[in-house]
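After the structure tokens below, expect a handful of questions from me.
Heads up, one of the protein chains got dropped from this complex, but the rest are sitting where they should.
Order as written gives the chain letters A, B and C; numbering starts at 1 within each chain.
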Amino acid sequence: MNDVRPVAVRDCVIGGPELVVMAGPCAVESREQIFEAAEVVAASGARFLRGGAFKVRTSPAAFQGLGWDGWKLLREAADAYGLRTVSEILDEDQIEGARRHVDLAQIGSRNMQNIPLLRALGRSRMPVLLKRGFGCTIDEWIHAAEYVLREGNEAVVLCERGIRTFETATRFTLDVAAVPIAKGRLGLPVIVDPSHAAGSRDWVECLTLSGVACGGDGLLVETHPEPAKALSDGPQAVVLSEFPALVEKARRVAHALGRTIPARARVAAAC
Amino acid sequence: MNDVRPVAVRDCVIGGPELVVMAGPCAVESREQIFEAAEVVAASGARFLRGGAFKVRTSPAAFQGLGWDGWKLLREAADAYGLRTVSEILDEDQIEGARRHVDLAQIGSRNMQNIPLLRALGRSRMPVLLKRGFGCTIDEWIHAAEYVLREGNEAVVLCERGIRTFETATRFTLDVAAVPIAKGRLGLPVIVDPSHAAGSRDWVECLTLSGVACGGDGLLVETHPEPAKALSDGPQAVVLSEFPALVEKARRVAHALGRTIPARARVAAAC
Amino acid sequence: MNDVRPVAVRDCVIGGPELVVMAGPCAVESREQIFEAAEVVAASGARFLRGGAFKVRTSPAAFQGLGWDGWKLLREAADAYGLRTVSEILDEDQIEGARRHVDLAQIGSRNMQNIPLLRALGRSRMPVLLKRGFGCTIDEWIHAAEYVLREGNEAVVLCERGIRTFETATRFTLDVAAVPIAKGRLGLPVIVDPSHAAGSRDWVECLTLSGVACGGDGLLVETHPEPAKALSDGPQAVVLSEFPALVEKARRVAHALGRTIPARARVAAAC
Partner (left out) sequence: MNDVRPVAVRDCVIGGPELVVMAGPCAVESREQIFEAAEVVAASGARFLRGGAFKVRTSPAAFQGLGWDGWKLLREAADAYGLRTVSEILDEDQIEGARRHVDLAQIGSRNMQNIPLLRALGRSRMPVLLKRGFGCTIDEWIHAAEYVLREGNEAVVLCERGIRTFETATRFTLDVAAVPIAKGRLGLPVIVDPSHAAGSRDWVECLTLSGVACGGDGLLVETHPEPAKALSDGPQAVVLSEFPALVEKARRVAHALGRTIPARARVAAAC
């Protein structure tokens, strides 16, 4: 049914019958915020806590993240609730330090063709989440993955997050067909980020459910306790209190297609 | 759950809890072909038989359809299996004659902003299926629908069929978020055409299931007994023998979301 | 130098060494407006007066044009200043009546794949200006021209007017490379419309000069005596009083490339 070679991140397997939910705020902003997110996210059945510490922002005047302090908080919150962590790495120099904090190293959309970074993460052997460049074709995305694989690192998970089109009602256009197409090229798992494509939380449910229906091996969702106060990407963050219901709907679609999303997080020791 | 004003086409309701499946070949090619399609399509739970008689082809050298003979065959095949018909109307002059053959008058993607045609179908009071122009925004699509509504015709169903983007791995990029967004604007039902976006039958399942998951009120799918011999759009036609399994998958996703696709066509008299 | 087969519209030749300037308001609004435009446009060296009478507007609530009265005014104003006329035809039914008023029948961007209209204008033998669909490839544009040619009408001029892209700083993105590419396919002349691509008069000069530099055989420019009061597309209309300076710049670029724009209109009898 799912013709991919699963990728293990510590004790979690991405690309197997279980869909892996990754969720949390766009950026780690405070201890309170990230712990609150971790608790709800874990209780909903997610396996990974997301949260940016070093942010790539369009404007240099925008909030750039808490840096190393952000990663420490992410790790603590994840550990407290039995979650793994996923976070973006911007620079080769961050890799060594990141190992303690980040289980799955995200290469962001804007860095998809940052060749030195692809190679460095390839050499690092850290599991990599490679987001599709919003202006890049599936072919280019696959070639970018090859830069990582070529260094001997086979732990690559792809993430479809929407491409840039003329339509402005959403921030990007989620390319659902890219999920099976990309899987078929290298046999790597592909997860879906409904948040960046939506740009508004109003359309996150639609894209989440489509992301499951199209064959995604997981979801990467932005959720925030108080989106109106978020320091970045607030408009697209699902309100944390509504996150469990969203996962429940995704779970039902997954079941309909013979896959699963665990009902709630197992205890920390188990995953 | 579904905040639209349903549209009735004879005894079928589009926009209610039941998803309406419309299927058949791109073009009516022969009596044998369209009857064979109608039988399988009806047995799978579809309510409408699709089939073009007047085709809009990119090149004038390509097959342009059987014309009025095509519509007669479409009507006969649909009647034989208790199906309604949906087919594209190109020209105001065809409307009167079309009434006998076509239950749901499709305005094709290339004609979405053909104002005289929009107005004429508005005046005709025929139920209209308005496909989104592949180069048009959701806003423009809604305005095009207003041209029909403004003439007093409220029986308008929208159809998302993919937009043109830089990605060439598929023929178009299905804009799943457009489904809830368009519904929210005028309260019209929106169905999804997975075939034209896919361009290849390999990706039709992915887009069909996404089309249900995103909230589509129905599906418009191309299927052909022998796609390799099809006179138009063969590569994207689902092989007819595989069509029932596709609908079965879509049905399961629909159920997961509280909606239904009937298990098989009722007898002709009932619909 | 210019490898096209020139097209004659009455006594004007498009596709020869002389660049043909067509200009005027988006829509004919009043006798005063169109005569004022005609006078300045003619004095600047333009050969055609443009002005819409039947408008294709995105919204049905927008001004739809003066209809037949608009065409009569266009003809009178053009005749008074020795200009030819170019105006959009929306519908086959308008063709016969249009002959008296319109010298060059424009098929608008939204109608580029309106097959019945293409065929009808092909049969009419009226000279046709075929605008590129804003969501259409060069290939599709060429095929659309073939629908006209196939009916025996060889008087086809193409018009590049910008395509839809993700960039929102302009209304469309002028595809300058499309000019030599399209010329090379069928040997038809290609003119450039800088106004619709710009969307704002601030960028019309840039696109006008680029349209000459890329090899355009003419220009189709919107200009209005008082753009702030225009009933359609005011923001992109060049202020009429600034139009002569724009043509003068275009003339200098044309000369640099071995082509000409006449210094001012000849008397009516001569053209």
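By definition in this document, a residue touches a chain if its C-beta (ideal position, glycine included) is under 8 Å from a C-beta of that chain, and two chains touch if they have at least 3 such contacts.
Everything numeric in this text was worked out from a predicted model, so none of it was measured.
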For this session: Quick one: say which of A:110, A:123 or A:185 touches the chain that got left out.
Result: A:110
Exercise. Which is it among C:92, C:146, C:175 or C:222 that touches the chain not included here?
Worked result: C:175
Exercise. Of C:66, C:104, C:163 or C:220, which one is in contact with the hidden chain?
Worked result: C:163
For this session: Would you mind spotting which of C:10, C:99, C:125 or C:252 touches the chain that isn't drawn?
Result: C:252
Seminar exercise, completed: Note that chain A touches the chain not displayed via residues 56-61, 90-92, 110-116, 133-136, 139-140, 143, 146-147, 150, 164
Problem set entry | Footprint left on chain C by the chain that the document does not show | 135, 137-139, 163, 165-170, 173-181, 197-198, 202-203, 206-207, 209-210, 212-215, 249, 252-253, 255-257
For this session: Name, in rising order, the residues on chain B that touch the hidden chain in the full complex.
Result: 164-166, 168
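The rule is short, and it goes like this: only the chains that are shown with their structure count from here on.
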Exercise. Should the pattern of chain-chain touching be classed as line, ring, star, complete or other?
Worked result: complete
Exercise. How would you label the chain A and chain B contact, same or different, if same means the shared numbers make up over half of all numbers there?
Worked result: same
Exercise. Cα centroid separation between chain A and chain C, in whole Å?
Worked result: 49
For this session: Two or more other chains in contact with one residue: find those residues in chain C.
Result: 164
